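Read the structure below first, then the notes.
In this view, the complex is presented without one of its protein chains, the others remaining in place.
== subunit A ==
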Amino acid sequence: MTDTLNTAGGGAASPHPAATSRAAEPTTAEPTTDPHGVAHPEAAANQPPPGNTHPLRVVHTRHWWRWGFSAVAIFLAAQFAWSVATTDRYQWDVFAEYFFSPAVLKGLQLTLWLTVISGAIGFLLGGLLAVARLSASALLNSLSWGFIWFFRSVPLVVQLVVWYNLGYLYPKLGLGWPFSTDFWIAEFDTVQLISSFAAAVLGLSLHQAAYSAEIIRAGIVSVDQGQLEAAAALGLPKRVRFFRIILPQAARAIVPNAFNEVIGLVKGTSVVFVVALPELFYTVQVVYNRNQLVIPLLLVAVVWYAIITTVLSIAQFYIERYYARGSVRVLPPTPRQRFTRWVTTQWARLDDPEPDAGAGATTASTTHTAGGTR
């Protein structure tokens, strides 16, 4: 227990407890004493009333602002919880009724599907763009820059509407002679070719590609130049250098941002309602436009989005942990490990009925509380 210093009394009044313990430290060489515990009379000599052998108490710094804000936060949370519990306008029964309804689940499925496809295409294309942007070829470099510039400039909603209405611009698409509209190999009606689903995937993935390209590029340039040099000196081929040496190290910088993007994409899919695609949000809108139960249905969508985000966040934790191997001496424990450790310590404490230790701990914590709340 670090809280008791056997020097002159009136410790709580001492303005600098740390100074006291520092003064005590050099004198604690005696092997029988607890290194932080019992101090010697020399240390006590410079304390006001000498001859008193009461243990000195350490008063921990008080974080008034922290407590104040915590109190406000707890109050607001309680207020909100109370309002949720007492307002029946949330209509949780309606929420429950629709949460697993086939229409909502179908919308959810489409949302997930759009996320997976656009995310996959977006990150793949983004990776290529990033590599092109870093290549020595001026042409590839500027093409990639142009792509990123364009798709970061055009708002996603606008892009979706343009893709959906591409037929106004190019009524027919096909393969044929260059610089002509003589599509003798294959010809399609644009309206037929670009369904609302195709428009959504095109819009989302091109938009995503532009953003992920920059994220991936940032990750790659964050890897130390010496790594490339060492890999080249070992004669490792380009592909190996990129996939085995650079990318795993870049991943540490890429993963957190990439998950930001994917989570953004999940919610971003709700924008595709502009092309009348019945994903989660659109479905919910259709339902509440019919029955006017706006709030409970929006809650259905919100909770589903929150669930997806939660799953993704958990995945992010473990993926980040995987790529952190080697970069920290000891990996942070997973929640499960933390829980197991906590249970083990608690169990050990229960199992070890040493009265002294128990009493000491209790006294100390009482001291804490007393010092803290006074």
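Just so we're on the same page, a contact is a pair of C-beta atoms (placed from the backbone, for glycine too) under 8 Å apart; a residue touches a chain by one contact, two chains touch by 3 or more; residues count from 1.
Keep in mind that, in the parts below, contacts and distances are computed from a predicted model.
Only one of "NADH-quinone oxidoreductase subunit L", "ABC-type polar-amino-acid transporter", "Stage V sporulation protein D" or "sn-glycerol-3-phosphate transport system permease protein UgpA" fits the UniProt record of the hidden chain, and that name is "ABC-type polar-amino-acid transporter".
Between the chain not shown and the residues A:131, A:198 or A:236, the one that touches is A:236. The set of subunit A residues touching the chain not shown comprises 224, 226-227, 229-238, 240, 244-245, 248-249, 323, 325-329.
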